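In what follows, a single structure is set out as structure tokens and then discussed.
Of the protein chains in this complex, one is absent; all others appear in place.
Let's turn to chain A:
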């Protein structure tokens, strides 16, 4: 069911952009299985200023369109998102090839303002529009043997010039443990700032797992597989020492080549101050339970 998590970020500091913003009453609340948010708690409410549309859509890592940050914005227009279909297979009751519209039919869409933290140590705040992944999975019926959800990005050489280079093992693949996939925070995003999600941000539908490094939030999804084996993920295949399956944001576990203790939020200009990285990207209260008893330096 939707709305199991509400933004703890207020809209008090709306960026002065001529964009449609839904001024929903934001309530900080407790999470529970199916519990709705309750009374506003001033101590929990925090102001997270979303980054501008321009920055969100012009600074991207989407290697299928080139490895420079400006490449996706320059080249992603070549991706044809009309008639998008997603193959759902594996341990599900209703496998098949779904059109995007049929997959989203009857599923409640909402706005989620999330922190987004790239493994490269920069971050943004993005006002996503989307649906809970759980609602989609409930629709197709997850069978009891399933332990993981695997995803695949579109792999279209004639539309994606970056596929020419074996920078990664194409198609781009990602995966989550089933409890991570069913978590209230896990979103399938179809829009940003109330507008349809641009191609360079992963149109027409992408995953958003805000407590993990950004590369886990796979873009332009064409396949969802329910499986009982931990799925192979592209960055882990490229460099297992640097990119683990979990890749939870963790300031105490450094990347082999750089520290993850701090980050730079995009948009701060030339004299931008670094800010300390938060455990689980600030979603510790919501997700720490998923990893109780796990050694996070081993399972990074």
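In this text, contacts are C-beta pairs under 8 Å (C-beta built on N, C-alpha and C of every residue); 3 or more make two chains touch, one makes a residue touch a chain; residues count from 1.
Note that in this section contacts and distances are computed from a predicted model.
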Its UniProt record identifies the chain omitted here, from "ABC transporter permease", "Protein-methionine-sulfoxide reductase heme-binding subunit MsrQ", "NADH-quinone oxidoreductase subunit F" or "Tetratricopeptide repeat protein", as "Protein-methionine-sulfoxide reductase heme-binding subunit MsrQ"
The listed residue (A:47, A:80, A:272 or A:297) that touches the chain absent from the view is A:272
The one residue from A:80, A:143 or A:259 touching the chain left out of view is A:259
Given A:65, A:122 or A:170, the residue that touches the chain left out of view is A:122
Absent-chain interface residues of chain A come out as 54-55, 58-59, 67, 69-70, 122, 165, 167, 257-259, 264, 266-267, 269-274
